[in-house]
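The full complex has more chains than appear here; those shown keep their coordinates.
Going in written order, the chains are labelled A, B, C and D, and every chain counts its residues from 1.
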Amino acid sequence: MNKADIRKLLEKIKNNELEVEAALGILEDLPYKELGFAKIDNHREIRVGYPEVIYCEGKTVEQVKSIIEFMLTKDNNILATRANEKMYEVVESICADARYNALGRTITIQKREEPPTDSYIAIVAAGTSDLPVVEEAVETARILGNRVEKIIDVGVAGIHRLFAKLDIIRGAKVVIVIAGMEGALASIIGGLVDKPVIAVPTSVGYGANFGGLSALLSMLNSCASGVSVVNIDNGFGAAYNASIINKL
Amino acid sequence: MNKADIRKLLEKIKNNELEVEAALGILEDLPYKELGFAKIDNHREIRVGYPEVIYCEGKTVEQVKSIIEFMLTKDNNILATRANEKMYEVVESICADARYNALGRTITIQKREEPPTDSYIAIVAAGTSDLPVVEEAVETARILGNRVEKIIDVGVAGIHRLFAKLDIIRGAKVVIVIAGMEGALASIIGGLVDKPVIAVPTSVGYGANFGGLSALLSMLNSCASGVSVVNIDNGFGAAYNASIINKL
Amino acid sequence: MNKADIRKLLEKIKNNELEVEAALGILEDLPYKELGFAKIDNHREIRVGYPEVIYCEGKTVEQVKSIIEFMLTKDNNILATRANEKMYEVVESICADARYNALGRTITIQKREEPPTDSYIAIVAAGTSDLPVVEEAVETARILGNRVEKIIDVGVAGIHRLFAKLDIIRGAKVVIVIAGMEGALASIIGGLVDKPVIAVPTSVGYGANFGGLSALLSMLNSCASGVSVVNIDNGFGAAYNASIINKL
Amino acid sequence: MNKADIRKLLEKIKNNELEVEAALGILEDLPYKELGFAKIDNHREIRVGYPEVIYCEGKTVEQVKSIIEFMLTKDNNILATRANEKMYEVVESICADARYNALGRTITIQKREEPPTDSYIAIVAAGTSDLPVVEEAVETARILGNRVEKIIDVGVAGIHRLFAKLDIIRGAKVVIVIAGMEGALASIIGGLVDKPVIAVPTSVGYGANFGGLSALLSMLNSCASGVSVVNIDNGFGAAYNASIINKL
């Protein structure tokens, strides 16, 4: 329920098209829905512009099911991240439209069909091993209504592959750069475009990679100025952020 | 020299208003100017939209002077960060218009006077000790042509001070949040606004702060989704980033 | 065996209601009971007010069984933490009253039934994924005889959920705050209540969370003054501590 | 201004002993006082029971002076921590009653003289080098109205010194343990008393001490259950916390 929805509802009351009691029933879950083990933040879309997203890690299959069951009573697109196959099976059993991206580990349910944005988010990744993070970002950006251009395997060890795609990257309104190992791709792209660059370090690598620390520090210390960083492997966060910017 | 400047120059040649030799003299520094100890990236404004910024840390006073001396021959605003007082004195001796922000340690020279943007960047800070980073961000945002609203000392230990300023924060096109210690302010604001939030961890604190690590990790792990992070104490980077977004 | 029990026993001897030899038999395990692989600290209740608690991690099922078998010969409530299902099955086979909290991984045996305290401990948690730590804390607080109020899923990404519960939190004598990711909830609550706040960082999160380090550092650096911290995921320690305070 | 003060003021209005305009003047700074570079949280005493404390690190001498100047217009005790001698000199010039503890680096101004609590806080420290943290804790505890017992230089290398003082420690309502190096003292005392123990790791040590990390980790991993921990060298935070507990 976004601001426009509430305005419509209030105008209906004013115009006597809706009874107060009926409106109350619709509004009573507005701040949050108490599920016992969770409080679903229905107010969120009004406050920050998007409905709540379900982070499935550390939740039981039953909990994920209950949350989505409640959400299906509302008219919002639904996104669940870090979901395993079992979770998807249960969700599919209550909503046949649910889609699973096995690589990106996302469940998406498209309840509102709107045309995507004209401007697009470029999602650029260094290597094949970064694909799970890429897919999480792509699914997130799309369910939030954005056009996406995906450019993968353009890591700096063969930088001409990047230059061949520079026009597509420069044409974006905002750029997500996903890279593991030394994460140099973020600096390179940051030095070549005049758009905001959101960098996602990945845990791809071994040894002195220390679970993504090398790419994280690399991106935070980028000598290119237009780069900001999200958590390691956080494809969702980067896409969420990019979506806000893409819709400004 | 931005894209428009080059177009004008080329049109002048076409219209026989400018000799090729004269144009060559103007264009020969275009990619970069070789200073011996440095290569000034003149091409940068065309490529990423802003002229090069001078990071003074680790440079000698003489080097800073030489770089600015060269830059003054161009028609761009000049920003030098992490500059000490000695550097300012020398710069002032060659350009009386140079301004020094002692707290923010910036030198700015305004060569093009243009009206700032309508939309504004909100720069929000947790405590008085964060002011040096705030000032670096403010100076950067302004020299890049942005309107700025500054909201300081609204840390989460007294959260009502933040709520009193929420309207100003929500009115911004992009929000910079600057905080040390536990850096919780970024998450709070990230959960309250529908604009991109750029978080700057500061090195304010002691003990298990580990030079800003606590705020940095805190912000990277923010449970609010619209938050991206720059390096510790990097007020410049945050403002540069915010400026790109503010001008989209 | 607490101080009152010993006083009664000594008075019985004085009044010739108990033979010295019989008393000796009762007292001989007082300092500790030697089990070969462990020394059970029977003296502990006299010294620090509570009987010993069994930390099951790293112990074999047989060892846990032996320790509880001995403890059942005494008249104390029994708490075992970090217990797996196998341990519970064996314990239940020797004591049908044993209860298992699968989420919190605790085994409890209530041997003394006393009314809980009037004042209560508020146990506040940021997200659904923090529930295992919440449950360990709840079970610990209850077996130690405390009234408990549980407020969950009130993380700072939707801070209005917290404000809706502020009265219950403020009514407590001591507050436990459990949060992973950036752990900001501890600072927020620390700035809103005038009661001691015990913060428990959890390992919930990924990437730059580094196994709970982000929440730990965040809580240690809290800008709110009344916050102290226990080990990552240490729901038991927080509740034990809160119980001491609640009974002051 | 605490809750009782406000009630009195409101009753005066009700009884026509005070004009509304006059009351407004008194109340207008209630939520916070805007000083330009800082917002003083006057509402704090109502919310968390104590007036705001000034953390001087990272503030200029002028800023400290201005904040205290404003605070002197209120009827509260004043505490400034991490203050250097220059700050004290300036404060003394505007308030002759200001007292400086050079070792603990605190400035205190006693404006309300009330008898200290009957119960006391025991402040126990391992070595002579921990004294600066001890003094910060002692000054904080006293200005907040607590009776304090100080037991110093009882580190575990000569544990009989500790046992000689055990009665005083056990007699306290809450115990603060301050130790650097390996910080073992917190565990020892935690295993010997039935009172809440607040542990303060100090940065005393060298080499693999890593600025207090060794004592911090040691205390967080204490095998004694009643121990909670504050930031490295945070004598103020420990005493603030202890004061809340001591006054329960």
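Here is the rule we use: a contact is a pair of C-beta atoms (placed from the backbone, for glycine too) under 8 Å apart; a residue touches a chain by one contact, two chains touch by 3 or more.
Quick caveat: nothing in here was measured; it's all calculated off a predicted structure.
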{"item": "Full complex, copies of the single sequence (shown: 4)", "value": "8"}
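Here is the rule we go by: only the chains that are shown with their structure count from here on.
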{"item": "Chain whose Cα centroid lies at the greatest distance from that of chain A", "value": "D"}
{"item": "Interface composition of copies chain B and chain D: same or different, split at half", "value": "different"}
{"item": "Mean-CA-position distance for chain D and chain A (Å)", "value": "44"}
{"item": "Chain centre separation (chain B, chain D; CA means) in Å", "value": "38"}
{"item": "Between chain A and chain B, centroid-to-centroid distance (C-alpha), Å", "value": "28"}
{"item": "Chain B: positions in contact with at least two other chains", "value": "127, 157-158, 190-192, 207-210, 220-221, 224-225"}
{"item": "Pairwise touch network: line, ring, star, complete, or other", "value": "other"}
{"item": "Pairs of chains, among all present, that meet the touch criterion", "value": "A-B, A-C, B-C, B-D, C-D"}
{"item": "Chain A residues touching chain C - in the complex, by the definition given at the top", "value": "31-32, 37-39, 41, 43-44, 47, 52, 55, 57-59, 63, 201, 203, 211-213, 216, 231-234"}
{"item": "Interface residues, chain B side, partner chain D - complex", "value": "127-129, 131, 152-154, 157-158, 160-161, 164, 204, 206-210"}
{"item": "Chain C-touching residues of chain B, taken from the complex the two chains share", "value": "126-127, 155-159, 181-184, 187-188, 190-192, 205, 207-210, 213-215, 217-225"}
